[in-house]
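For this depiction, one protein chain was excluded, whereas all remaining protein chains were kept in their positions.
Right after this comes subunit A.
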């Protein structure tokens, strides 16, 4: 299985079959003219769609973020950086950024750590690992809305399974949804449940590509399993760890479905993406303010992506 964190930029030497004709490249021959139009006919629809619905919004957001504008209203006032000033000087910034940080760090750390443990279990030489691998991966492909509802029922303080288990050991179920701290804990737990299978499968692929000879040699030298794991497996898995760190970081920062369905008001769970949604489409219809928060989120995602590209170029090698 080939994994690439950042697909390499196309190598100059790698000429595709289409280029191998003997027609001189610079001349506007009948063939190259035909190719020009064939390319446009084939690629243009997709490229236009990407330009309009992926690239244009980035610029529109920057523009909207300079407006004091109620969504649906025909008029807007230009406020320059006013929305950013409001965000960073109000209580919103520490609250939203703090929630985002906690949610991201704990879900990334949790799903990677548990994913690694599950990968080790899946790497055992026993029957049934193929089935278990699929089972563990399954939540990752399921609807966040459906999954969120199922867990909301499990966490229900009155009639949920968890409340019943807690009663069994003599405790009252806490109010998971109304308590801002507990609601964040609840959403984090479900998010990790849903995403750890992805980490497990990627780690498993990493584990299975480790060189067996090195492991056997270390084993002969008397290194026990734990030692072999910490001094050989883990360092050799570092490209996989890095890949997962970036991918889970990016998707955690975009988590929406579970937060929306489990805590619609965002009590304690309002991350950047959710706050941007609430501001524009919740009660306030503050389009300009929402756009400003989206720009902040995009800036963070951009920094991560750039760091990743630079780091990958230098340090991480994929065969």
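Just so it is clear, a contact is a pair of C-beta atoms (placed from the backbone, for glycine too) under 8 Å apart; a residue touches a chain by one contact, two chains touch by 3 or more; residues count from 1.
As a working rule, contacts and distances are computed from a predicted model.
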item	value
Name of the absent chain as recorded in UniProt (options "Glycerol-3-phosphate ABC transporter permease", "Transglutaminase", "FAD-binding protein" or "Cytochrome d ubiquinol oxidase subunit II")	"Glycerol-3-phosphate ABC transporter permease"
Among A:79, A:96, A:187 or A:201, residue touching the chain not depicted	A:201
Option from A:85, A:124, A:217 or A:265 whose C-beta touches the chain left out	A:124
Residue among A:61, A:99 or A:270 that touches the chain left out of view	A:61
On subunit A, residues whose C-beta touches the chain left out of the figure	1-5, 7, 9-10, 14, 16-20, 25, 32, 35-36, 38-40, 42-43, 45-58, 60-61, 64, 71, 113, 116-118, 120-126, 128-129, 131-147, 149-151, 153-154, 156, 158-159, 161, 164, 167, 193, 197-198, 200-202, 205, 215, 219, 224-226, 228-230, 233-234, 246-247, 250-251, 253-254, 256-257, 260-261, 273, 276-277, 280-281, 287, 290-291, 294, 297-298, 301, 305
